[in-house]
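What you see is part of a larger complex, with each chain still in position.
First chain written, first letter: the chains are A, B, C and D, and each begins at residue 1.
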Amino acid sequence: MATLEVLGFGENGWGALLLVAAGVTLAVTAAALAIGAVLGTIVAAAKLSHSRLLNFLGHLYTTIFRGVPELLIIYLIYFGGSSAVTAVGKAMGYQGFLGLPSFLAGAFAVGVISGSYQAEVFRGAYLAISKGELEAASAIGMHRGLRLRRIIMPQVLRYALPGISNVWQLSLKDSALVSVTGLAELMRTSQVAAGSTRQYFLFFVVGGCLYLILTSLSDQIFNRAERRANRSMPSAMGQV
Amino acid sequence: KDWKTVTITLEGAYAPWNMTNADGTLGGFEPELAKVLCERAKVECKLVASDWDGMIPALNAGKFDMIMDALSITEDRKKVIDFTIPYAATPAGFATAKDSPLANAAGTGTEVHMDVGQTGVKEVEAMKEAFKGKTIGIQAATVYSKFVYDNFGKDSTIREYKTGADRDLDLQNGRIDLGFDDTVYFASAIEAAKGELVYTGPDIVGPIWGAGEGLGVRKSDTDLRDMFSEAIKSALADGTVKKLSEKWFKIDVSPR
Amino acid sequence: MDFAFLSETTMTLLAAVPTTLALFSLSVAIGGLLALLIVWMRVGGNPVLSAFAKGYIFVFRGSPLLIQMFLVFYGLAQFKVIRDGPLWPLLREPFVCAVLSLALCTAGYSAEIFRGGIRSVSPREIEAARSIGMSGFLLVRRIIAPIAFRYALPSYSTEVVLMMKSTSLASLVTVWEVTGVAQRLISHSYRTMEVFLCAAIIYLILNFIVLQAMALLERSLSKHLRAPPVKP
Amino acid sequence: MPGVTRLSVRDIRKSFGAHEVLSGISLEAQDGDVISVLGASGSGKSTFLRCINLLEIADAGEIWVDGEQIRMIHGSGRSRPASQKQVDHIRSELGMVFQSFNLWSHMTILQNIIEGPVHVLKRPRAEAVSEAEALLEKVGIADKRHVYPAHLSGGQQQRAAIARALAMKPKVMLFDEPTSALDPELVGEVLRVMRALAEEGMTMLVVTHEMSFARNVSNRVVFMREGLVECTGTPDEMFGDGASPAFRQFIGHFAN
């Protein structure tokens, strides 16, 4: 059957390309999540600090990157970033193009967006830590750094996990927009395959299914992590 | 600058101009022509697929050196980039569903020549009458939108699609009555639709569509532009373009 | 800075704001109602409905909206039954399809958010209601829904903002809202940065207003959580 | 009308999985009875109370409230009440006061109190409000009527919860350790209100650890152990010399 051949791994099959593209999507999302974790931690710390200026900057960051469509942010970072890097290169006497590689630009753009969501997740998680437990840490003479490392971080991670799993999901889909940088991730490869073979529906449905597979795989991983993290929590209350 | 390697970008999803094969390589009219042109310009060429939306900004940012993606030479575009001489000039026309009452409109199969800004052409007036109240789909931001809006905007509904492929799907689905695009593109769409779509009305040719399709280059790279213009000239002269065109499009799109 | 160009661009983009707002408000309203239906199926106790709701949520949360929209608009119309069906006059319209796919997508997300809200209602407060003889819809209407909605509100605000941004995909199905118009402007002028900056500012303002409204709602619904008024 | 049987429970059994928590409990309360239920933690006191107003469904046994039997379906597997309507009605006749107050956090105290009369009993709002204010006066928190539960002390919350239950004009009041979530200093406020209710002749079933209440206020004491009524009698009988050794050990525990 023609469909099988087009999707297979043979000479005329797109199977291999689609699988590679799914891998690229996964890689972009994972890199974005990592970048976002760093940015999110910094922004959350700024929003929780007592400095008005830092509060304001943190607020500005989350407002902008949650309020502007992802596509626009990706464009602005990709082209803006490339122009900036090239300009710097020119100033230092380097001729020619120094643009961000599309993988890096894409991951960074999605990471910046993901950071704005992660900041909120981390902030909420921090606020969920029992004040009494922090006092108990102070009361045995733990200094700030120790308290942060031994009491705050592990609990923030635990409370943040469900939120992070949501952000992962968002980033997975934001990564579809990275196709404008020409990166051959799942969305773009589906589009290219559709345009080249003119089998539009086939490839959109297949692309959608691959996204669903990625989703369910990552769901499983997060569920396992949550179960692990929640060992120490009281068992769930009764249902509605 | 001493050009040894040149990076050329194309979409890789605009069959038959350019497309991606299942093994990830690029194929189609333009990749094959590019090979010829690069040989003649004595440079090493690298073909890179990228998204249509970002192509021109990326060219100017320096990510690529040339664009070869059925890019029509227009005044608007000339404000931001430069072009070689055209390597193709395609007619444009309407297509509709096979069993539509609009099929076989007057003049189907003939050619009408139009100049820039020309109005009141008799064949066009006839189509205007025939297509009254219908919905026409075009690809957004192409050279055809001005023509369609100027001539059909008053009497028909015009709907703009992001890609020609989307428009063709709606044409088959019956959401719109007519599509307007370049006939070379339609030829392959009609083939892919297994005869569900047909041309209707005359093909429109001439300077109204600008000079044709050329390679886009940065304004600063006049040397590169001239090298490739020379290469195109020679490929046109010895019939290479005609040969490739007939291979991929079934017709000759060499600019006349 | 080319102010003439910027102001012209801004005017063109502003003309598309009503389209964006119409897409946004209709899809949030319809999606919200749909979400209520789905969350009812999800927690209602009927295993078949619950499985259906689970599947729905999985599919619509797990795949990109772009693909969903494509399949709703171009895919549904492939079937002759639909083209000849009674709904075709509606489904034929790009605007209807755009709203439909946006609403279907947000319904999946919102259903999960509402479910989270319901789960955080204290079982004890529900028990107290049962013990005075409340059950069924009365219990939901008077006790569960108000408390759950209050808990769900922060996440729901986020989802509403996401919706505003998601409308930017509607140009795929020929509904030319702000982002689509911006892209079209770019393909005429090739001035990517300027045009996108104007669009970004428009979205920021729209979302700021939406968030402000949600915050106001949240404030008015959380009287019971605020510190008591200090008496002199 | 003393002598009327307000509540009658016959041979109630309840298991959670393999663990039998209630192994056949019977109890009868006449109009005006104040019955204290004592017992160690885990002896099934809460479960017993929750079975009476059907927050848990007993596996076997009969429950009569004010002469009306609750119809049950003891099928294979789980038992369930035959009619949700009857359950709602019965529950509205049994006032329940929980250890943890369980006021509705999104309503003010007044709203909490009129909720049942207005929405379950369908009484006119104005009437419900004026009755609620009388009740608030009675439990001594009239000045807090427009305050949300989170802003009250535990003792005040518990008194509001009692008012909420009274507003339904119940035939019997069920209390599940109404003072054990309170600081020692707040216990007094709540006990005072309960004592006043007892003096007015309200029929009450009180699970408590407050020996002074059991001894001085109630007219009957029931001691539960491992899902059974170990012994029962008047306070004088029970706290005198006649009680079972297990009970004496139990109260001895509280003496120091």
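As a working rule, contacts are C-beta pairs under 8 Å (C-beta built on N, C-alpha and C of every residue); 3 or more make two chains touch, one makes a residue touch a chain.
Because the structure is predicted, anything quoted here is derived from the model rather than measured.
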Formula of the full complex in the shown chain labels reads A x1, B x1, C x1, D x2
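Here is the rule we go by: only the chains that are shown with their structure count from here on.
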For the pair chain A and chain B, the C-alpha centroid-to-centroid distance in angstrom is 38
Taking each chain's centre as the mean of its CA atoms, chain B sits from chain D at a distance in Å of 83
Distance in whole angstrom between the CA centres of chain A and chain C is 21
Check: chain D positions touching at least 2 other chains come out as none
Multi-partner residues in chain A (2 or more other chains touched) are 75, 79, 200
So the complete set of touching chain pairs is A-B, A-C, B-C, C-D
Residue set of chain D touching chain C in the complex reads 53, 55, 84, 87-92, 94-96, 98, 100, 102-108, 115-116, 119-120, 147-151, 161, 164-165, 168
Given the complex, residues on chain B that touch chain C span 53, 56-57, 60, 76-77, 79-81, 137, 140-141, 159-162, 166, 169-170, 173-175
The residues of chain C that touch chain B in their complex are 74, 77-78, 83, 92, 94, 171-174, 176, 180, 183-184, 186-190, 192
